[in-house]
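Some chains omitted; the rest stay in position.
Order as written gives the chain letters A, B and C; numbering starts at 1 within each chain.
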């Protein structure tokens, strides 16, 4: 779930832009350099962006009968690396806000931080660690995608808890409330996304 | 395909300069978020709603359908504001939370309508090639524009693949559904990159050497529209301050 | 066995967008054993008709019945339809999503929950029927367009449908590829499968089909192929060009010694003329 338009108080919305900006600027610089070195990658990056958008729009069947969507950030980070994902993820989130009203422009900074920065970096770190420790590709991809997905929703919960602390127990109480809704319920979906990512990578490595 | 995109491309404001529409809708959005929710968000949201179904002639059905998912988020994430957590597993209803919860939900709904005013009147294909004037590197706007073009091709493909899988009973059980989903993701991955490769040749034939610069049709910014926008925004701010202070 | 037509449309209306209906009261009857060619202009509703027949779309009004049973758009109903009717889309890439040819063809049988030996048998049979058994272990994306088209059809054939519907199966194939594919469809037809295909090539329809359905202006008009494709006015009304063959037959009938000859293709006509020249010598 993306934080909806206007849901965060203005100061916090602005603060999340400030937090995300360095990552996106760094990613943009990396992208500009990459494109300058090798102009062909421009089309490949466009394809990667479109792939990420469509991936995050696939319908995963969920326990409740309704459908849910993968974040796609874990798989994207493994395939395209986190700095590029911060830009591509930003573009995808902008498109989701404008084309589908999922997320929003005032909350774009916050959503970029959870889905295009923390998610990909966690996924990539998990993937790199497991691979370096000698873990198999399947295990690494599964853990990366599942934990990347989960990390994204933990960050969303933190963002909401910071914005709306509990009257009695403050930030921690609010974190448990929001975490209960957004992170805990996400566990089966995170596992789904992990499994799906493994199947996709298997398919791609065989091709 | 995307109802908001189609509305933006076919609506009566299609030929307006995107900066005008951005100024109006994002100005209202800023008012909705930054002014005190009562009465600032109410006024901004109401103004956006009137503009949306009035002069911009966007069908209410399109608006409501687009609003479903974000409203679901607003509904679920407002529940925690209505309860107090004293200790883990000890929750009580928080009567004092009703007003802030209503304010947050109200602000969000108002802002959502402002966003829809932008989305349903302003095609991204008009916005992206002009973003470099705001300091976005051309490489980034060009990648974004390619993403925009290709995602429609991929959405079409994934729908066709899904239909073909359904025809061969690909969603009969959980197991088969996962296999089918992975097939969709794999198919669009292969497609996305083969498209990119073929597009590169297609563009090379037309002289592509690294820049995707195109001629962006000149559009005049309408002075009356801008004046009316400024007037509306000033009015909303002024009325909000006056009414807000008297409340 | 169920009596009645294999596929029946009664007064089917359909619109993707409410203000732009594609079909407005379409009727269609496909009998078991038929070879039906569907012709009509682009955007006229041929693909929509097929997607309705395969259960991918639900009609707005009217109804679609398969083997005498009205199609219900729930899980069980669609499952029943899909075991009888298989639709092969125009672009083979929309139907190939597995790494290898064999895996792709096995997709349907695996979903049916069949035993491994039965899956293997059906795959082998389908691959052989389409003449692509030698490609079984190849990755799908390394195949030529014509090969991908055959593998996509094999995937549908492996479901053992009673009715096989192909959307523009000959598009993009060269003449030799078209002939080979028609031969394959003839074999499937001889094996008991009812075959429906759409095409822009009225001459192909004329020599292959025994019935023709003209889809245009929101409706469907069914006729015996020889009659419908010789009706220049009807075809013109549907924005189609006339077929050569029936016109040529009229011309031939005025030449003593050639009267009554019925060449279906230009190749047949060439053969006829050269045989005559040979004989005349």
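Going forward, a residue touches a chain if its C-beta (ideal position, glycine included) is under 8 Å from a C-beta of that chain, and two chains touch if they have at least 3 such contacts.
Not measured: the values here are computed from a predicted model.
Trainee: With each distinct chain shown just once, how many copies of each does the entire complex in this file contain?
Mentor: Formula for all protein chains in this file: A x1, B x1, C x2.
As a convention for this text, only the chains that are shown with their structure count from here on.
Trainee: In this assembly, which chains make contact with chain A and also with chain C?
Mentor: Correct list: B.
Trainee: Could you find the chain whose CA centre sits the greatest distance from that of chain A?
Mentor: Farthest from chain A by mean C-alpha position: C.
Trainee: What chain pair has the highest count of contacting C-beta pairs?
Mentor: Per chain pair, the contact count peaks at A-B.
Trainee: Provide the C-alpha centroid distance between chain B and chain C, rounded to the nearest whole angstrom.
Mentor: Chain B and chain C have C-alpha centres separated by 42 Å.
Trainee: I'd like to verify one number: the distance from the centre of chain A to the centre of chain B, where each centre is the average of its C-alpha atoms, in whole angstrom.
Mentor: Computed from C-alpha means, the inter-chain centre distance equals 18 Å.
Trainee: Give me the residues of chain B that touch two or more other chains.
Mentor: 183-184, 186, 190
Trainee: In chain C, which residues are in touch with two or more of the other chains?
Mentor: Residue numbers touching two or more other chains: 98-99, 141.
Trainee: Quick one: which bits of chain B touch chain A in the complex? Just the residue numbers, please.
Mentor: Going by the criterion above, the answer is residues 2, 4-5, 26, 29, 32-34, 41, 66-67, 69-71, 73-74, 76-77, 79-81, 83-88, 94, 96-97, 100, 104, 107-112, 114-116, 118-119, 124, 136-137, 139-140, 142-151, 153-155, 158, 174, 177-179, 181-186, 188-190, 192-193, 195-197, 199-200, 203, 209-212.
Trainee: In their complex, what parts of chain C are in touch with chain B?
Mentor: Residues in contact with chain B: 51, 54-56, 78-79, 82-83, 86-87, 89, 91, 93-99, 107-108, 110-113, 141, 155-156, 159.
Trainee: Would you pull the chain B residues touching chain C in the complex into a rising list?
Mentor: Contact set of chain B toward chain C: 157, 160-161, 163-170, 172-173, 176, 180, 183-184, 186-187, 190-191, 194.
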